[in-house]
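Here the complex is missing one protein chain, while the rest keep their positions.
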Amino acid sequence: MTNTSIRWGARLAVVLACAALPASGAIAADAAAPGDTVTGDTIVLGQTAAQSGPQAPIGASKWGLEAYIASVNARGGVAGKKLRLISYDDGYQPAQTTALDKKLVYEDRVFAIVGSIGSPTTAAVYKTLNDAHVPLLSMGSGSPIFYEPGLKYVFPSWPIYTTDGKTMGAFVKKHFAGQSTAVIYQDDGFGKPILQGIKSDLGKVDVEIPYVPSQVDFSSAVIKLKSSGIKVVMLATIATSGAQILNQMASLDYHPARILTASACGYGGIFSAIASLDGTYCTAFLPPPGSTDSHWTEFADGMAKYAPGHPADIYAAWGWLAGQITYAGLEKIKGPITRDAFVAQLETLRNLDTIAGKVTYTPQQHEGSCCQLLWQAKGGKWDIVPDSAFNGSAMK
Amino acid sequence: MQRHTIAISLIVLCALLPLVLQLIGERQVYWLFVVSEFFVFAIVAISLDLLMGRSGQISLGHSGFVALGAYAAAILNEQFGADLAIGMLAGGCLAGIASLILGFPATRLRGHYLGIVTLGFGIAVDQIALKWDSLTGGDQGVHLHKAVLLGLDVGTPVRMYYVALVALLVTVLLVWNLTGTRVGRAFAAIKDSEVAAAAMGVPIARTKVLAFICSAFLAGAAGAIYAFLAGFVAPEDFGIDSSLLFFAMVVIGGMGSIPGAIGGAIVVDAVKNAAATVSGLSLTILGGMIVLVVLFFPGGLKAWLRPRRAATGLVHEPDDAAIPQDA
Amino acid sequence: MTQYLLQISLAGLAQGSLFALTALGLVVIYNASSVVNFAHGAMGMAATYVAYVLITELHAPFALAFVGALLAAFVLGVVVQKALLGRLANAPLLTQIVVTLGLYMFLQGVLGMIFGYNPRPMANAITMAPVILGGLVLRPQDVVQLALLLILSAALAALFGATKLGLGMRAITENAYAARLMGIPVGNVLGTAWGIGVLLAAVAAILAAPTTSVTPNMMDTIVVYGFVAAILGGFGSMVGALVGGLVLGVVVNFIDAFLAPELAMSIVFGILLLVLYVRPDGLFGRMKVQKV
Partner (left out) sequence: MLEARQLTVRFGGLTAVNALDLDIPDTGVFALVGPNGAGKTTLINALSRVCSVAEGSIHLNGSDLLDLRPHEAVRAGIARSFQRAELFPTLSVTENLLVGLHGEMTTGLEGALRTRSTRAQERAARARCESLMRELDLWELRDCAPADLPYGHQKLLDVARALISRPKLLLLDEPFAGLTDAETPRLLACIAAAGQQCAVLMIEHHFKLLEGVAQRMTVMNFGRKIAEGTPAEMRADPEVIRCYLGTGRQKAAEPAPC
């Protein structure tokens, strides 16, 4: 046995050395990804969005993007070229996103990654994509890391999460001045910037309660707030946790002013999930579902026409927004459609009118949308709260 | 003899894969990544098999060890530019230390307690990685610098592929050798009969902890390679789900066999990728496969890969290395 | 402050009653068949989907849906014992654990495929307004939950203490082979034990559903705490599971309120590890003597 394993090892080493040398010599490390210039008559776009697993609901963004692309193609496409979307399900797992984005870029040769969903998933790939000069547009996240200067190929389009917090903070300062406040926040790159935004506008909050998404029982958090006599509760939570907390509040006979973050109230079933929703505020950068805002009606019609069977909800609207921005950049390119030309044109966009309001990119600043407002739940639907718009940029 | 021929051909095939891909076209980046990732999974599967298949102890939190290894390597690399070799060593050791803390009370317990304690360990690693964001970057993870192995730049997909391949081969050899010597036999002995093993002079608790440490070390080292391969480490990648995938690899592979574990890794990886488009499909298939394997094909893939001896339940069969061939 | 502590403890007891129900089910199954059922939560979850379908699709009243789901849970338990575990009676412990884990994955996958992962709201059965007693908020559903736990515990005690079934179960726990020789229908008794165990998991899941919503992962957290409660209680002692569950509920709520809710499960496992260092058989457990 001894001899065999030595023989084994020796053979192995020889084989590997022989194979590895030519192979690694032949392939030089290439920084920029292939497919820099669009040559055919199709511009292929890539997306990763969870269609399975607990985060599957927000993956519906895929259908909004599909609908927008179909509407562009119906109008004749961009510069005589059709758009095509390849969307993969990453299950909200960063490891999957890493693999699938390699597939998109190196196998499918997509021109840009557009409207991918999630903070941790996008965090896994944004640096690599930026290094490979692949544009990454309008990801479904407002995490501050994507807004850092120097990321030439990264174009976030949501208001940064800090803005979300500032919107709440400014509103509370104005309308609930002097009242005791509390924040329940998800203890990660989503909840913490919101908390930070709230504090930067409000000065301080009286109680801060972190949680993790796997937590299902929020009794003690709610009891704590109730016994401390907190009058205003801000929730930097995802949809499920937000619903659990609000339901818990109702069951404990506790009725403070409640303000939810945008990500927690976009889904269609919220009014049946939370019986006590009336009066609750929610930050938003999109018009409320079902509103008569012209952008929303255009989107809703587009969904009905090009993505039948998929509801025109907030998640789909995220995809629609990604489509709008991509189209605006592509449309302005004169000459060959290259990634650098695309990025250069995106950086000239000023006050682009989108479903999420005005979007601006400059060579120095890729913040995109800066502005938010508040909705309030009334009688089973959301109304825009007048005088709640927050227009200050959260960027330094 | 024939088995050796097959094994050598497979290795040659793996070693030549980058060239083949090169000839087909410049398509290697994605496929090399996928295969490299599979190599890393196979290492973890072998490490878990060493624990479950050989020493009869269960771990439902094995991705916790992988996570520790990955984070150790990633953080050392991000903050001090540490080499892949150092990352593997540090990752393996950190996982080993964790297994020591975990395994010590666990070995005094009945088998199922260990399952629950390791399950909790997997969850805790996740939670702590998420919480301790000054070190781990929280949910936004750690980005690594370019991979360097012993001063050699291995940052390209091809080179990283060879790193993963060699790591897998080395793991196979190490585990193969280990199971054919005193410690490996002691693992099997405590799995088969603790009382008899003790009577033969095998210290039960110490041997169980040793099996745990070996397994965790390999899983941690694999995690370090994974970190460099992906260039990014985040808590979401190491949840219960991925622990269960490793678990499925070992069970479907048949437990107690290296080719079985590798085969199990292939099957699970294939199912996971093929069934990804339908929510819940891969869980259904893998769960169903586990139940069917246990009920009707107790030898798993192992029995199928080695038809010459009848399978005798979910039990260890000695590999070639364990059978004397010196004479 | 006392009021605050009382309120937290109360919420802890309510939550702990879910852990205790889960743990009791685990212990009933373990005592009869020496198997730790890792599919416990998933089976309770599956039963909750039965209740959910009965309520939302067939518009059954809650009480009817509840009974229907429990019936389904019982049948599921019996079927799993007969079809899976019964065939593995002589297999190693590891094999039996493996098969329950396979079942866990399978059930979660199947229900995920049918219903998706979108959380589905489950209306609370008790819509009564909370009662306020000297500043202390008493939630009717908490009271019902605790009452149900006590009633079921008493029923279990009566069942195992005084009936033939309980006698058979204890005989099987001692020595299955001898029990068979003495004419106890081992298969039936084991099937019944599994049925009852899964039924208890279903009670816990359905009670939890209004808070967790109905999803394939709804029981993941609760069942892990159920495991911990069972271990703390010595895995085998019903009283241990009951007390372990309630105590754990209070502990978790105190961690939530005063330490770090985002690390609650890690802290609980740290405590468990410490307890096991000191008392390897749990707080209420007794060592089993191994025969040579």
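Note that the chains are named A, B and C in the order they appear, and that numbering of residues resets to 1 at the start of each chain.
Here, a residue touches a chain if its C-beta (ideal position, glycine included) is under 8 Å from a C-beta of that chain, and two chains touch if they have at least 3 such contacts.
Keep in mind that what you see is a predicted model, and the values were worked out from it rather than measured.
Of the candidate positions B:20, B:101, B:152 or B:195, contact with the hidden chain is made by B:195.
Although one chain is not displayed, its contacts with subunit B can still be listed: residues 174-175, 177-178, 180-186, 188-189, 191-193, 195-204, 210, 214, 256, 309, 312, 315-318, 322-324, 326.
Following the convention adopted for this analysis, only the chains that are shown with their structure count from here on.
Set side by side, B-C and A-C show the greater C-beta contact count at B-C. Rounded to a whole number, the gap between the C-alpha centres of subunit A and subunit C is 38 angstrom.
For subunit B, the set of residues touching two or more other chains reads 127, 130-131, 278-280. Contacts with at least two other chains are made by residues 112, 116-117, 220, 260, 262, 265 of subunit C. Residue ranges on subunit A touching subunit B, taken from their complex, read 1-5, 8-9, 11-12, 15-16, 18-20, 22-24, 26-29, 34, 51-53, 56, 89, 91-96, 98-99, 102-103, 105-107, 119-121, 123-125, 127-128, 143, 145, 187-190, 192, 212. On the subunit C side of its complex with subunit B, the touching residues are 36, 38, 84, 87-88, 91-95, 97-99, 101-113, 116-117, 216, 220, 224, 227-228, 231, 235, 260, 262-263, 265-266, 268-270, 272-273, 276-277, 280, 288, 290, 292. On the side of subunit B, the complex with subunit A involves touching residues 4, 8, 11-12, 15-16, 18-19, 22, 26-31, 33-34, 37, 127, 130-131, 133, 138-141, 143, 155-159, 162, 165-166, 169, 173, 176-177, 180, 230-232, 234-237, 276-280, 320-321, 323-326.
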